[in-house]
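Got a structure for you, written out below as structure tokens; questions coming shortly.
Each chain you see keeps its place in the complex, though not every chain is here.
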Amino acid sequence: MTSFGAPLNQPLSGNEMPRFGGLATMMRLPTQTSAAGLDVAFIGIPMDIGTSNRPGTRLGPRQIRDESRMLRPYNMATGAAPFDSLQVADIGDVPINTFNLAKNLDIITAFYDRVLAENCVPLTLGGDHTLTWPLLRAIHKKHGPVGLIHIDAHADVNEHMFGEEVAHGCPFRRAQEEGLLAEGKVVQIGLRGTGYAADDFDWCRQQGFRVVTAEECWHKSLVPLMAEVRQQMGNTPVYISFDIDGLDPSVAPGTGTVEAGGLTMPQGLEIVRGAQGLNVIGGDLVEVSPPYDPSGNTALMGATLLYEMLCVLPGVHHR
Amino acid sequence: MTSFGAPLNQPLSGNEMPRFGGLATMMRLPTQTSAAGLDVAFIGIPMDIGTSNRPGTRLGPRQIRDESRMLRPYNMATGAAPFDSLQVADIGDVPINTFNLAKNLDIITAFYDRVLAENCVPLTLGGDHTLTWPLLRAIHKKHGPVGLIHIDAHADVNEHMFGEEVAHGCPFRRAQEEGLLAEGKVVQIGLRGTGYAADDFDWCRQQGFRVVTAEECWHKSLVPLMAEVRQQMGNTPVYISFDIDGLDPSVAPGTGTVEAGGLTMPQGLEIVRGAQGLNVIGGDLVEVSPPYDPSGNTALMGATLLYEMLCVLPGVHHR
């Protein structure tokens, strides 16, 4: 805990202001403009120019914040009470360049360098998956190669898309090429759908990634899988990258590159909760596209998963 | 059967009038203005001023009726043929006061007093969950303390909300305080999400309620659970209160206080069908908010669950 006696930030209670009132910050937390003094920062990256099919993830951070108003501080299922022991705030959005995708690499890395310099754990509201590459660059500077729990319908290891190296289908190819990921500490869960060749997933396996296809997850609990993952990760610093399209489209209709037959929401929760005990040093929730779910529920699922990531951070108090 | 030789009301057949034609009554049943002569009455309570997050449940009864047009008289799964042996009608809506929440307590209780005076079983189309408190007051006058099968994401046992005792998060606190519920005969299924403290569910346990969290339901059939519930309830009169948000948001997106990781629709059906054999004396289906599901399917799930409640009433003929 970074604060000395000062009360920790708390989500604005529904008994002080109706849930639909007040500024739309993540979990109705206070905002500040830097990560100074924080244990954890929620950060938005309002970007969709790296997407290959439907647009809209640029509006993801705004809607995730808006719908996060339903989240209260205590986790009924796990007993986690993150705001008892961590100083958490919403530090707003990365000022991305919406006309030039490549320039965002440095904009994002620099932003997270500053956050990490404060010894603050970043939890990111995406935005398209392109953002994870520059984000992992900053993570690597701070933590060295990290373990990765990657939930997604897609492996996101394309050599290039339309000849470009910067795109939402490429971040983990780039991260692996640059040595940002710890050897033998990468697991990808939920992969499925169509591709160009078996190679689309085999490259991952050749790198030593554990690939858990959606088909392997159907009809069962993922609690046993996560026990293995905890074994695999050990004490390595671990980053969680959760692409909302890892979930079934019935659960998360509001996303851009939809694939049939994904994870259920209980499985999504089991995965994140299963990271409890690991040395989680950051996480992101990406690819929420508000125009494709007017109910806002996809964004709320995203907000919930980010909250669950907060709940498994080291140092969280349980009661 | 209350009628003597007169033919019982039947849902208007799709072969007499297209499903999308005719007045939008519950299951295309005839309407009447009182419960006189009825075994069962469908009743709407078009109310949302007790809701704490998204509005819209005031429109629930209208859309449940509209979408109920798909329901035919015979239950293919259970063989129940409720209209063979029961006189059923839609008796319209309770004329609630939409500007003054507290006044609706007496309006609702009085309405149900009149219905119950006719020895008619009420099945209610909500409306926000606030309505169950005054409804149970009337039920209690007629039946004494009742068993309760309560399906919901939330325990709805808040001491107060924003300082108020009348709100959609409080009905079962009030009911318990007033002794409306039979001791040891309350089961709450589907609870989950975030709260303020473990206490949010523990209070229930301290009252002797059986709390079955959503997590306990994941990945399995609820048929065994319902066998236990039937055991628990015995011959006590039982009331079913089904908050549509007990279901997963993928199944019921159109509701106001959404929580991740809920029940599947098969589980919802197993719960209601599992009440077969109990002394069910009434039920409600609440918290359908039409603006959040333009497909209308949430309302249809609600209508279906009300129909399934009808099918498990004592005296229903099976063939």
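In order of appearance the chains are A and B, and numbering begins at 1 in each one.
Here, contacts are C-beta pairs under 8 Å (C-beta built on N, C-alpha and C of every residue); 3 or more make two chains touch, one makes a residue touch a chain.
A quick note: this is a predicted structure, and the numbers were derived from the prediction, not measured.
Asks: May I ask how many copies the whole complex comprises, since the file places only 2 of them?
Replies: If we count all chains in the complex, we get 6 identical copies.
One rule holds for everything that comes next: only the chains that are shown with their structure count from here on.
Asks: Taking each chain's centre as the mean position of its Cα atoms, how many Å separate chain A from chain B?
Replies: The computed centroid separation for chain A versus chain B comes out at 37 Å.
Asks: What residues of chain B sit close enough to touch chain A in their complex?
Replies: It comes out as residues 52-54, 161-163, 191-198, 200-201, 213-215, 218-219, 248-250, 253-254, 257-262, 292-294.
Asks: In the complex, go through chain A and note every residue touching chain B.
Replies: Per the stated touch rule, the residues are 13-15, 18-20, 69-77, 79, 219-221, 248, 250-251, 264-266, 268-269, 294-297, 300-301, 304-305, 307, 319.
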